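Left out: one protein chain. Kept in place: all the others.
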Amino acid sequence: MSTSGVVVPSTAAGFTHPRRRRDGTVGAVLFGTSSSTIGTVLLAVIVFVAIFGTSISPYDPRDVVARPYLAPSAAHWLGTNDIGQDIFSEILWGTRVSLLIGLIAATAAIVVGTLVGVVASLAGGLVDQVLMRFTDVVLTLPFLPLAIVLAAFLGPSLWNTALVIALVIWARPARVVRSQGLSICSRTYVEAAHALGGGFFHVLRLHVVPGVIPLALSQFILATSGAILTEASLAFLGLGDPIQKSWGTILYYAQARGAFLNGTWPWWVLPPGFLISATVLGFALVGRSLESVLMPRLRQH
Amino acid sequence: MHVLTRIAVAALAWSLLASAWAVNHGLPMRMAITQDEGTLTPYTYQTGYPGYELMTLIYEQLFLMDEDLVPQPWLAASLDIHDDVHYRIELREGVMWQDGTPFTADDVAFSIGYYQTHVLGRFTTSANKVVDVEVASDLEVTLTLAAPDAGFVQTGLADLPMLPRHVWEGIDEPRNMTEAMGTGPYRLIEYQPEQFYRLAANDEYWGPEPAFDTLIAAVIRDETATFQALQAGEIDVAVRPVPAGTVERFEAARDIDVQQGAGFPSTILIMDVTQPGLDDVRVRQVIASSIDYVRLVDILLLGYGTLGTPGFLHPANPFANPDTAEYERITPEQVAGRLGEAGYTRGGDGVFENADGVRLAFEFLAPANNPTRLRAAELIALDLNAAGIRVTVRSIENEALVQRAWPDFDVSQGRDFELSMFGWSAPVNAQANLRGLLHSDTTKGTLNLSGYGDPEVDRLTDEALVTTDPDARRELLYRVQERLADDLPLITLFYQDGIYAYRPAAYDGWTYMAGQGIIHKGSFLRR
Partner (left out) sequence: MHWYLGRIGQYALVLLAALSLNFLLPRAMPGSPLRFLAGEDVGMLAPAQVAEIRARYGLDQSLGAQYVTYLRNMATGQWGFSYQLGKPVLAAIRDRLPWTLLLVGSSLLVATLFGIFVGALAAWRRGRGLDTASLTGAIVVDSLPTFWLGMILVAVFAVELRWLPIYGAYTPWGPRSGLPYLLDVLRHLALPATTLTLASLSGTFLVMRYAMLDTLGQDYIRTARSKGLPERQVLVKHAVRNALLPVSTVVFLNLGFLIGGATVIETVFSYPGVGTLLFQAVLNRDYPVLQGAFFILTVSVILANVIADLVYPILDPRVRGSGS
């Protein structure tokens, strides 16, 4: 669960893996255990909806197609919202926006975080000090006001929401990647490579990058689910872009336009929330599976 | 043993019931307000509504607006106006400050002077109209205005809360004032910032008996929480209007009553009339004529609203011109004809443009934290895009929007928008402040966000200001509204009806004040 700003340490305490059915790495990650299979299926469905949702939706969710506040019916599976738009269609379209914001934010955050982490661990000394102190500052900053300032300053839009999220979540991957980088650098063969006159980029390319990539990948997956949750929280506080139909903005309008007052919340508020959870869950399950497959040290648990 | 237990249980249940009954009858009036209102003094209250109403339960004015928006003598007993500028006021006898000190003409003179020297928005503006104060006796004072002002009784005498001289004399920084004490029917007993105010009836009050022994004004910021609390019986009345989507449910509820009436707060579309495209009155007319106002009220307000009038004033306003009550509607075919006359033809993408390369494509600002206005913008965009005027709704944070539409609240600093959702609070309408809305001089047209200028409107509004004869004034304001309806620097979209809900079991003496609702002083007094 994401209370904005609360970052529960993503430790490697994943599910146990008593029986691995597949040996191929990708297969093991996606279908190695029952939990990863659930995660994969969830993600597959969500991605399918994100890609084809706009074609399979019964209505254009921007059009006013019926009276406001209708209860679910054959014509409108999840009823209509406060201005008579079809909620089911809104949710289908919103899937793409929510997922996109999550992916864009996570990509940006991981790229920056990995770069900072790798550079800090490799360069060491002053560079490391400066980068890590800066990372600490970002980690210490109160998340919400930072987000509102940036959102208000940049103006709400899909890209800006993603940017705001990326700016507040890149620091943690940077720290994680740095410690991984440090542990790689301290290994004897890297030290040997250094001693043998291997240059900075040589060590980077041959040892550090391959060692860090799996970690960055699993951090990316966790960051995506975090970003999707954060987008929903921001939108709920009225800090997202209410013009873009995402799961978060559907919830914002539901709350702001009386879903909890006139009893429409069971079909207006519950479905977007469940979808957010399902997506986050899918990412979390696959991410943990990836972690335990790629990092053998953790496999013992 | 068993019998004893049963008796004990019964006794316990009975005493609980009895105490519940007793508590129920000693219960205070529980009212939900929208935000903190400071220490409830004239310098620390926050909102025009409901803060001003709450504050004036403690600090009173010389006149009081009644339910039909007619000023009635309140702390004043009578008023004679000589030569349009001399206001001789006889004060009511026997009025006491809540600490027992008599209220006198000295307090009136002091209050005017204090508002002049200690700046506060509307009070200072009103007080500055007074150039001379003459105290004739304890109960008689004459105010002299610099120039005739038709609205002075309403915007001055019925607006300025009187301050007790013996308390405020030494106060240099009124915003730090923590002690609220006036002549009013209620005393402030307890204040927990951001949480609640506890007021108690002033037993020594000179006027009608206060309706409640105790009045709790609890801050509930969230609209949903407010009405959930009303439904659950945690509060007895809410100062917020009921959202349209909830009215039906409240009307059906047996323990909740609903009152509905005209609402003066307006929702408008403002245009920067200095922008290319928007500087052409024909384009503005096409925009105004392409909006489906009926659908706005029907869908957005579920019918609980009044269609906007091209003359801005609400139809219930005594100064509203019945000839400027409705916007003309045109079909998409007519749009092409009208814009054709103005030199615009449809481009390849269906958007109109003229030979100079001016495209009728505009950014339309809507406040991100105001869902009703956001939704209105969405619906209007559907209408205008269908008509071939490309409108892109952009939601921006409310304060950011205000900063772009009204930088530092000073129209002389210009503006940075094309189209924007906006709204004016009830007083702009109640006071028929068309001069503020439309005058081209930025010191007079302080609300003229569109950058509009018209010599005829300037002349008419200047004249209306100093015309005290009601019929002559109305005639002038009618003409202003006609100019406004032709020139359309702003488009009045709708007026949301005031719908107020309360628990009649707690109190059912609420009366509806035109344009404002049930929260006004009259509702808090037994009459």
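The letters A and B name the chains in turn, as written, and every chain counts its residues from 1.
Note that in this section a residue touches a chain if its C-beta (ideal position, glycine included) is under 8 Å from a C-beta of that chain, and two chains touch if they have at least 3 such contacts.
Just so you know, these numbers come straight off a predicted model, no measurement behind them.
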item: Residue among B:Thr125, B:Thr144, B:Ser440 or B:Thr468 that touches the chain left out of view; value: B:Thr125
item: Chain not shown: contacting residue from B:Arg359, B:Arg404 or B:Arg459; value: B:Arg404
item: Touching the absent chain when the full complex is considered, from B:Thr183, B:Gln231 or B:Ser395; value: B:Gln231
item: Residue of B:Leu91, B:Leu188 or B:Ala218 touching the missing chain in the full complex; value: B:Ala218
item: For subunit A, residues in touch with the removed chain; value: 1-9, 11-13, 15-16, 18, 35, 133, 136-137, 140-146, 148-149, 152-153, 225, 229, 232-233, 236-237, 251, 255, 260, 265, 269-270, 273, 276-278, 280-281, 284-285, 288, 300-301
item: Residues of subunit B in contact with the chain not shown; value: 27-28, 30, 35-36, 38-39, 44, 46-48, 119-122, 124-125, 175-178, 192-196, 198, 214, 216, 218, 220-222, 225, 228-229, 231-232, 234, 369, 397-400, 402-404, 406, 408-410, 412, 425, 427, 436, 443, 446-447
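Going forward, only the chains that are shown with their structure count from here on.
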item: Distance between the centres, which are taken as Cα means, of subunit B and subunit A, whole angstrom; value: 44
item: Residues of subunit A touching subunit B in the complex; value: 62-64, 68-69, 82-84, 148, 151-152, 155-156, 238-243, 252-253, 255-258, 260-264
item: Of all residues in subunit B, those that touch subunit A in their complex; value: 223-224, 227-228, 231, 243, 245-246, 248-249, 295, 299-300, 302, 366, 368-369, 371-372, 374-375, 378-379, 382, 393-397, 399-400
